[in-house]
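Left out: one protein chain. Kept in place: all the others.
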């Protein structure tokens, strides 16, 4: 049997990873996953070579699973408001089904 | 408040990354994320060692968010039709919820 939960995905510059993770942890998330990523956003200069942009891998993709949509939306909004004025980034939510809901709730 | 959108995921050989990104950009996507990946597809030789296949990281995972299902399906179909006859790859769509829809629409 599975339980519904929300995943917040944040893709942004590696430079501000620590700042983003502080927001994620302050919101009560019990864990997160980070992968190295390259890419192009709506703000990138068009003339830049495609492979150069991708191969720099100067972005990070952060994934956080939280129990409910409200917490997920709060993290996404706070990261966007705090960080995406000065740094490029994108954030979105996805539905997920988890096996053990207690792992995603802080018990302190 | 969030808005519904579609994510196209394409996993294929690193060799044809540029070719795939050209299709993605021509379809009007304003951005994409690329990560390095290993793995095994339905076409891989079975006898190959599991860890060798994975550790080569000779694949890429490309993620593109677009505003509607029609655009997403068009990208997935065109990549599959153009590239997956000669190169191994897989593509699928996922529902996502985004915060700022204008970032995913080309305004030119």
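As written, the chain order gives the labels A and B, with residue 1 at the start of each chain.
The definition used in the following text is that a residue touches a chain if its C-beta (ideal position, glycine included) is under 8 Å from a C-beta of that chain, and two chains touch if they have at least 3 such contacts.
What you see is a predicted model, and the numbers here were worked out from it, not measured in a lab.
Counting over the whole complex, chain B has residues 9, 11, 35-42, 44, 50-51, 54, 57, 59, 61, 73, 76-77, 80, 90-95 touching the chain that is not drawn.
Contact between chain A and the absent chain runs through residues 2, 5, 7, 17-18, 21-22, 30-36, 65, 94-100, 103-104.
Here, only the chains that are shown with their structure count from here on.
A straight line joining the Cα centres of chain A and chain B is 19 Å long.
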